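Every protein chain except one is present and positioned as in the full complex.
For reference, chains read A, B and C in written order, and residue numbers begin at 1 within each chain.
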Amino acid sequence: MSFKKNTLTVTPSAFSFSLLIIIFMTAAASVVSASAVSGPAGPPEADTVEIVIASPTSPVVSDFKYDDGNSLILTWVPSIDDLPVGGKVLGYHVYRSDNGGEAKKIAELIPGSNYFKDDDLYGDTTYVYHVVARSANSRAASINTEAIQPRREWVNLNLKYLFLIALIIAASVIYFIETAKRGKKLFVRKIAGLEAVDEAIGRATEMGRSILFIPGINDMDDVQTLAAITILGRVSRVVADYDTKIRMPVARSLVMTAARETIKASYMAAGRPDAYNDDMVNYITDEQFGYVAAVDGIMVREKPATIFLLGGFFAESLILAETGNSVGAIQIAGTARPAQLPFFIAACDFTLIGEELFAASAYLSGEPKQLGSLKGQDIGKGIAMLAILLGVLLSTIAAVGDTETITEILKFITKVFTVTN
Amino acid sequence: MSTKAKEILTLALIVVFCLVFYIRKVSGGEGIIFSPLVSWLVIAAMIISLLWVLVLTIKGRLISRRVVFVYVGIALALPLFMPFSQKIPISPEVQALYDSVKTLKPGSKVLISFDYDPPSAPELQPMAESFIRLCFERDLKVIIMGLWPQGPQQANMALEKVLSDDKMKAKNLKYGEDYVNLGFQTGNEFVIQRMGTSFESMFPTDYRGTSYDSLPLVRNVKNFSNIEYSFNLSAGFPGSVEWVQIAVDRYGVQLGLGNTAVQAPQMYTYLNAGQVTGILGGMNGGAEFESLCHYKGKATKYMLSQSFSHMIVIAFIIIGNVAYFLSGRKSALKKK
Amino acid sequence: MEHFSLWLAAFLTLGIISFLYKDNAWYKLTEAIFVGLSAGYWFVALFWDNFYGKFWIGKDEHLYLYVGAFLGLLMLLRLIPKIGWISRWPLSFIVGATSGLWLINYFSSNIMKQVQATIMPLFSTQYGAGFNAEPATIIGNLVIVFGTFTGLVYFFFSKEHKGAFGYTAKMGIWVIMITFGASFGYTVMSRMSLFIGRIDFLLGEWLGMIL
Partner (left out) sequence: MRREIPLIITGVVGVGFLIQYFIPHAPFSYMSDWFSDWFSIVGACAIVLGALNLLKISAQKAIKRKKDWVYSLVIIASFLLIVIVGLLEGKDFRVAGTNFDWLYNYMYIPLSATMFAILAFFVASASYRAFRARNFEATLLLVAAFFVMLGRVPVGDVISNFMPEGWRLSNLASWVMNYPQSAGQRAIMIGIGLGIVSTSLRVILGIERSHIGGGK
């Protein structure tokens, strides 16, 4: 091992390193820190003489669309004396009369307000509103609105595009599942972390040591935990075949129950129900770091050969992964929490990044219908990519040359992807 | 000497050290501050020892995890005794948050959700203190709540700290009129969702057991539409993501975020998409905010330790890479 | 009592830190205390906050709460081995509800919202945290669009990463790596501050060494 040879190996990385610095520096060159925007001045001071202000005008009340008939939306034109700087209006009061009863104040709003959404109403009541502008010592009321009853709707039409796209993706998932059921072979690329699962279990078997399976610290109401449990199903099936020892400390009682069912089923499927034991899965504590303290203890004392860290992880990810690394275990990790992924990448042998975690159980099962669902996901990605490219292209063109058709198409695309409730 | 004997000796030394200083504290001993000369000497010693580690590494002797641990411990502890202060540049996202609070008119209601617990307090508590202070200075009304059980306790600690300041005492702020603490409610993101219809249904009483209706500040606050601004101090789930997805996306609330540094990167997507007005990220964000508010708090004080520890980590990354390249790419991978 | 409290807290703090040296009796003791204490804490908290606070107080007003109690009761049937399988029912209820709820929530916030946020003119001035429309912004916007695009290509399952597609996927993983690096860098800071808090307790509150 000569020194010269090593200096040579450095060069490509060093070159790319410096190249990157240059790129970053150039790019950051004109990143100018945002300058401070000073806010408008405070409210005008009160005077002893009565301040006359104009009343707010044109109050209009309308049904708030697509709700359970419990909200109305009130809009008005603010008083002409309501100015951002030096205005005399100090705020607005909204009054409401129910079923022709006495008008009661229901809200106090700051100057500049021009709408109010009133919730918690009843569908069988008639409401009339008026708005009062308020200065330091006087008030000016608007006229009354028309009487209105809130309406309840059965379908939220604001979500029609969301529904449509969700439907397309769901339909393609189902379509590919059905295609696969009919025996068509579907190609799915290799996922490194999952290719290693069998090998990792085999290693534990050879070494006569245990496998530690950590399903994250979230409860069953997290899809990541669901994904981890489904992967556990495949892992424990192999474990049952090889007769390896599996150990699964958990942080949630419900996860404990689900995991036991899963492992038990795998042992039954492997034809060895007698080898199953409830103590394979044990509850420790719901507390994040109490759990970590105990799992760390298990790692250094039992020295598992293979550790799976799959599911919803928070700050404990690195404590677990580093301790696992220090006892020399092979670690396969995966989570959908972007903040924790870097730690797994740094400390584990294989990491399933985000979507790969959810793909894992389908991939490991090798069943065609499960793989079909991965194809469906790809359709979703395709839609997202297409929309992004098209949207950016069109909006860039629209920003340069103001062509009407393009603007219209753009508006439509934006509308499709905008979720309003 | 056997390892066991060494361990016992070290333990005994630690106990003696603690006892000595504890007795010193009890008998009225003051805190310790290094003189600039001593501080520079300490820094020089650290640099020299790091260079020594580098030399060792070049000679082919890799250091163990424990050595790294010792360095980190020293880099975090010693700067707390040093008299230096540093200039803190303001990042745009912090400035944006400060500006958005500044544009609020006096009397505006600000909802602060404390969604963290004591372990994350070192990062978030300074933010909480300076944010509440800013609100009171600008005569904003503060409504406090928590999605984490321990959040409201943290809020009370922050309030106590802020209100003990002479400037704040002069304002004669009253509980129930200028600020309230609504306490904690279980239900995670669903709490936010239901607050969209009614605050009162989620918080029938405040932290002290006073009924919602008898608190003048919130009596007329029905839901998010009566709130001018909200600020979320978050250390995880439930927290900022939920606030953005429900309070901002569904109810159009103006939201500022105070995050632990771990969470902050994920929040930049929301900042870019215009869903939040600004972000305070980690202790650094806290320190920047403190300097915008012209107030020297804990975040500013801790920043020196922070800088030192970053330098140590960077130094070890460099040492690690030196070791890696010198020992040949393949073989270094196998060593620890 | 105050002296005892402080020393106890310090004893437990140092016990956990001793794990950094190696697994030892002190750590085992603190670990055991921690496990028992925290499991008990959650037991108490769930009892008072959830069972008492949610169910017991609200049961007369909100009849639907009985459904929850019923499901909980079915769950407890696990304690009787013979009919323990019934606990699968509440479990499948929870799994079903979780799937249904999150399917749409994630669809809307992770897919629709993110796609919508990426659609913008390349020289959008409003983009970013108040930055100006300068070359850096345009480069930045391009990075966002192509970064997101190539990142998605990386996740494609139905095509081998080969040829032009492979190169795009490779660029995707580069962007993802930069993301992880930045996240990691940011986190280093966060994690360091946590220990500063503990030092503040040990050397400040306990031993009175820090001003």
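Convention: contacts are C-beta pairs under 8 Å (C-beta built on N, C-alpha and C of every residue); 3 or more make two chains touch, one makes a residue touch a chain.
Remember, predicted model here, so these are calculated numbers, not experimental data.
Considering the complete complex, the chain that is not shown touches A, B, C.
Contact with the chain not shown here comes from a single listed residue; of A:L90, A:V128, A:I148 or A:I177, that residue is A:I177. Checked against the hidden chain, the listed residues A:L159, A:A196, A:L393 or A:I409 yield one contact partner: A:L159. Checked against the full complex, the one of B:P149, B:G176 or B:P204 touching the unshown chain is B:P149. Chain A meets the missing chain through residues 13, 16-17, 20-21, 24-25, 27-33, 66-69, 152-156, 159, 163, 166, 169-170, 173-174, 177, 219, 221, 223, 226-227, 229-230, 232-234, 252-254, 256-258, 261-262, 264-266, 268-269, 279, 282-290, 292-293, 315, 318-319, 321-323, 325, 336, 338, 341-343, 345-347, 353-359, 361-362, 369-370, 373-374, 376-377, 380-381, 384. Counting over the whole complex, chain C has residues 5-6, 8-10, 12-13, 16-17, 19-20, 28-55, 58, 62, 64-65, 67-69, 71-73, 75-76, 78-79, 85, 88-107, 109-111, 114-115, 117-118, 128-129, 131, 136, 139-141, 143-152, 154-155, 172-189, 191-192, 194-195, 197-198, 201 touching the chain that is not drawn.
By the touch definition given at the top, chain B reaches the unshown chain through residues 65, 68-69, 71-73, 76, 86-89, 91-93, 117-121, 149, 153, 186-188, 190, 193-194, 261, 265-266, 268-269, 272, 281-282, 284, 303, 306-307, 309-314, 316-317, 319-321, 324-325, 329, 332-333, 336.
We adopt the following convention: only the chains that are shown with their structure count from here on.
In terms of inter-chain touching, the protein chains here all touch one another pairwise. Between chain A and chain C, the centres computed from C-alpha atoms are 11 Å apart.
The mean-CA centres of chain B and chain C are about 17 angstrom from one another, to the nearest whole unit.
Spacing of chain A relative to chain B, judged by their CA centroids, is 23 angstrom.
Shown for chain C are the residues in touch with two or more other chains, namely 109, 113-114, 116, 129-131, 179, 183, 187, 191. Within chain A, contacts with two or more other chains are made by residues 34, 289, 338-339, 419. Here chain A touches chain B in the complex through residues 1, 6, 9-10, 33-34, 36-40, 42-43, 70, 91, 105-111, 116-117, 119-120, 289, 314-315, 326, 338-339, 419, 421, going by the rule given at the top.
Residue ranges on chain B touching chain C, taken from their complex, read 14, 18, 21-22, 24-26, 29-33, 66, 69, 72, 76-77, 80-81, 92-93, 95-96, 119-123, 149, 186, 245, 249, 260-262, 264-265, 269, 271-274, 278, 281-284, 302, 305-306, 309-310, 313. The touching residues of chain C, when paired with chain A in their complex, are 16, 19, 22-23, 27-28, 30-31, 34-35, 37-39, 41-42, 46, 75, 78, 87-88, 91, 94-95, 97-99, 102-104, 106-109, 111-116, 118-124, 129-132, 134-137, 139-140, 145, 148-149, 152-153, 155-161, 176, 179-181, 183-184, 187, 191.
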